[in-house]
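With one protein chain withheld, the remaining protein chains of the complex are depicted in position.
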Amino acid sequence: MKFFGFLIVSLCGGLLLYASSEFPDWGDPDSPASRHLSPHYIEESLAETGVPNLVTSVLADYRSFDTMFETAVIFCAGLACLLLLRKYKPETDRYYRHIPTGVILHFKNSRKSLPVGSEFELMDADWVPYDLVIKTVCRILIPFIQLYALYVVAHGDFSPGGGFQGGVIFGSSLILLAISYNLRTAVQRIKERVLGFLCVLGVLIYAGLGVLCMFLGGEFLDYSRLAAILPADPVHVRALGMLGVEIGVGIAVMAVMAAIYVNIASAGRHDEGL
Amino acid sequence: MNALFLGTALFLCFLMLFSLYRAIFGPTVLDRLVGVNAIGSKTLVLLLLIGMIYGRVEMFVDIALAYGFLNFVTVLAASRYFHKRKGLYGESEQVQSEE
Amino acid sequence: MELLINSFVVICLVSGLVFFAGGSVGIIRMPDFYSRLHPAGKLDTLGIMAVVLGLALFELKQWSLASVLLSLKMMLIVFFVFLSSPTATHSIVDAGIRAGLAPWTKTKRS
Amino acid sequence: MHWQLDLFILTLVIFCALAAISVKDLLSTAILFGAYSFMMCLLWAGMGAVDVAFTEASVGAGVSTVFFVAAVFRTTRRTKD
Amino acid sequence: MKKPVFPADSPLVRRLQSAFSFVCTFCFLFALWLVLSGKFEPLLLGLGFLASFLVAYFFHDLLFPGFHRSYFASSIRFFAYIPWLIVEIFKANFHLLRLVFHPRMHDLIDPHIVSIRTGLSKDMSIVTMANSITLTPGTITVTANREGLFTVHAIDRKSSRALPGEMLGKVAAVFGDEVERIE
Amino acid sequence: MVDLLTHIVAKYNYWLYIILMMIGLYAMIVKNNLVKKLVGMNIFQTSIILFFVSIGYKKGATIPIIENAHGNGHGGKQLLIRAADYINPLPHVLMLTAIVVSVATFGVALALAVKIYQRYQTLEEDEIRMRLTRK
Partner (left out) sequence: MNSVAPALLILAPFLAALLCSAFSWLERRLCFPTALLGLCVSLLAALDLLLQAGPAGVIQYKMGGWSPPFGIEYRIDALSALVILIIACIALLNLAASHRQVLRDMQDRFGTFYAVYLLFVTGLFGVTATGDLFNLYVLLEITSLTGYALIAMGDGDRGPLSSLNYLFIGVIGASFYLLGVGYLYIMTGSLNMVDVARLLPPLYGSSAILVAFVFCMLGIWIKMALFPLHVWLPNAYTYAPAAVSRVIAPLMTKVMVYVMIRLMFTVFGLEYVFEQLDLSRTVVWLATLAVLAGAVMALAQRDLRKMFSYVIVSEIGYMVGGAWLGNELGFTGAVLHILNDALMTFALFLVLGNLLFRLRGVSFEDLRGSFVGMPWTMAGFVLAGLSIIGVPPTCGFFSKWYLILAGLEAGAYQFVAALVLSSLICAVLFFRIIEIAFFEAPGPSSGDTGQNGQLREAPVSMLIPLGLVSISLLAVGVYAGSVVRGVIAPFLGLYPIP
């Protein structure tokens, strides 16, 4: 197998190396790639879309159809994790901790449950006591991370970033919540249903904006048509359309990332995890 | 000034080799974690320096800030593994660490 | 004025590099995982602070609202690193203790 | 971007990749994989692709390494190669 | 023992607490937004308002879990504490630098674990203390619990002898924590 | 000889990305552990992204965000924007999508790996195969 793999790899590598001799030099400003399409994008896009970040304008406007499916790919991944891992039957093995004394009760194969509140606490099979330092620092950091994520989403037009990055950062703040407290707390705080709805909502905002443009008489995702209902000129309205789209992407990505993490870390049971 | 930034960046890259040595040659997983954490902090600074070299540092600050947050998440997750799973060594690492 | 700022920036960068170098060498030279964390966790944090401080000062050369805000943002990075880095260090040490890694002591060596 | 920096980081990236696939412990693989994505982010920032670098930063540091660790947590660390 | 006018878990008190933490969080976050954004267009300001509102609404119990009268004073004193800490960190870091570059490092260092009892009881003061211990070189907090018991890994005897030292008094003063002297 | 050397130096980026790609491909073919294969897959995908980003790079150009553009994108005075000053944004856009795709694939693959582990209690391919034939 090793030899076979090496053979394939060297064959492919040789083929690629052989072709790369024909490439234009690295960083050559006169290469076909930077002479054919990109001058138009660079020179016209600010005037046509009103967005200084060229990557955003190409991503969310010229090639917005790609980006819609990019969001759909993420959505698919969320659905796939749900479909593959989620188990709805709760475990019959349960552990409770009596908070005042710290005694741990183990229920085996029973459907009985204790009232969880100030006296008893449901806990994981491999439960560890909270670490005070980590918990407190994360508690302080999480709102700032979330605000930062929203900032990234909103400023996709002017600086690097945008819906996807902001969504991922927001999602990782939820992951941080799950890591620093415990998974059960995080799941109780952010219900699975809510995450599911947010996934759909995000993609729906994107697609819905496109369909709205169709209803206003343009092609799919032609934001300039939104000028009919928004108080802005057709160039600026494209920037607004992009902002809306980015928000949709951000919501979807955030929800999917959190959902994937919860499903993987708890192997689909949504009760205990990393 | 640009030469200074470039020199700083190159020196940091050179220092990264040390951290990378720790990250690659272990001996335990936690040592690797320490190495990668050190790499992360150097990356943060390098990003800012690259921004300085481009003269557009306002665009790179955001990335560095995100790194500041997220590097923490990774380290926390990896060390959290040991809070829950006892036993430092995978079966294959036992031999190296006993010497 | 500009010379002053420039020299200050250079001092910051160089001292930051010294701290970073100390951290990296420490990671290599220290005998065990716990003592490696000392240089890795702290000298690096200080290095970040020094270098970023230098860069923020450099940005302040053109005095305007934008550059002041930019410097503030950079100091925000330092602030968050100061908050998160000791916590990360602490959590790694905690992981080591829980995993049962015995610390290196002098008696063991001799 | 200056080629010295670029070349240096590219070499580091290759070391990281080799280490990540040859280390004999999946948790270490996860951690080294994180280091690999740090380097990649630097490389892209160096080539002026700030958005790509940002994505890689958020994905590599915030999400995919954590997923990886979570998956290792749910499965095993053992690997024969 | 006198009965408090408002019991701590009455609905009114709880609602007031949560309103207070909401407002505080919102103000903090909006200030942060202004620093981050650096653009003062109405659209972006509005988005910032919305963003801080959303985060504050859903996660306000994270930043300020309860109301306490000493919050303001504590935070001011906390900012006064930071410069002292930084100076301290600098001073002590040179010690570590010397250790690292010393050719006979292995003779100089002597890692060991000590535990100290501080008597701190508030979450914030314990966390500040733990992080300060970690940041001042030579020592790393291994565990810290609610009873104020710290376990510290020190790289040499000199560092561990300096604990808890001046820092404890300062931290306790910042958060208005009583420290019984255990000497 | 000198010609060949300049030839190599001018395109070193492309050569190194091919090496990286081959490392990933080799890992995918040869490694026995499923998660290791996954890492190889990710290295492989990243190297392609590296290739695309290298296409977009332009010497002497700055990052593709137009300077001083705020507020005069429309209406006010027109900025003079020259194509040679900015890096080509198109490959970046494509690669953003590719990164997203690779993350999504990674997530799904990890979920599959967890599921496989639940079934077979191992992630080694040969052990799984042994278990299947024994049954």
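As written, the chains take the letters A, B, C, D, E and F, and residue 1 is the first residue of each chain.
One rule holds in what follows: contacts are C-beta pairs under 8 Å (C-beta built on N, C-alpha and C of every residue); 3 or more make two chains touch, one makes a residue touch a chain.
Quantities reported herein were computed from a predicted structural model and do not represent experimental measurements.
Peer 1: Which of the chains on display does the removed chain touch in the whole complex?
Peer 2: Every shown chain touched by the left-out chain: A, F.
Peer 1: Considering the whole complex, which of F:22, F:63, F:81 or F:94 touches the chain not shown?
Peer 2: Final answer for the missing-chain contact: F:94.
Peer 1: In the full complex, which bits of chain A touch the chain not displayed? Write them out.
Peer 2: 15-16, 18-24, 31-38, 40-41, 61-66, 69-70, 72-73, 75-77, 79-80, 82-84, 86, 88, 193, 196-197, 199-200, 203-204, 207, 210-211, 214, 217-224
Peer 1: Going by the touch rule given at the top, which residues of chain F touch the chain that is not shown?
Peer 2: Residues of chain F in touch with the missing chain: 25, 28, 34, 37, 41, 44-45, 48, 51-52, 55, 90-91, 94, 97-98, 101, 104-105, 108-109, 112-113, 115-116, 119-120, 128, 132.
Operating definition for what follows: only the chains that are shown with their structure count from here on.
Peer 1: Through how few touching steps can chain C be joined to chain E?
Peer 2: Step count on the best path from chain C to chain E: 1.
Peer 1: Per the definition of touch at the top, where is the C-beta contact count highest among chain pairs?
Peer 2: If you count contacting C-beta pairs, the leading pair is A-F.
Peer 1: Hey, how far is the Cα centre of chain B from the one of chain F, in Å?
Peer 2: Result: the chain centres lie 20 Å from each other.
Peer 1: Report, in whole Å, the distance between the mean C-alpha point of chain B and the mean C-alpha point of chain E.
Peer 2: 25
Peer 1: Determine the centre-to-centre distance between chain A and chain C, using the mean Cα coordinates as centres, and give it in whole Å.
Peer 2: 30
Peer 1: Give the residues of chain D touching no fewer than two other chains, as numbers and ranges.
Peer 2: Within chain D, residues 1, 26, 48, 50-51, 53-55, 58-59, 62-63, 66-67, 69-74, 78-80 contact more than one other chain.
Peer 1: Two-or-more-chain contact residues of chain B, please, as numbers and ranges.
Peer 2: As it turns out, chain B has residues touching two or more other chains at 16, 33, 35, 54, 58-59, 62-63, 65-66, 69-73, 76-77, 80-81, 83-85.
Peer 1: So in the complex, which bits of chain C are touching chain E?
Peer 2: Those in contact with chain E are residues 18-19, 22-23, 25-26, 29-32, 34-35, 37-39, 41-43, 45-46, 65-66, 69-70, 72-73, 76, 82-83, 86-87, 89-90, 93-94, 97, 103-106, 109.
Peer 1: Across the complex, what residues on chain B touch chain F?
Peer 2: So the residues of chain B in touch with chain F come to 54-56, 59.
Peer 1: Within the complex, which stretch of chain B touches chain A?
Peer 2: Residues of chain B touching chain A: 58-59, 62-63, 65-66, 69-70, 72-73, 76-77, 80-81, 83-85.
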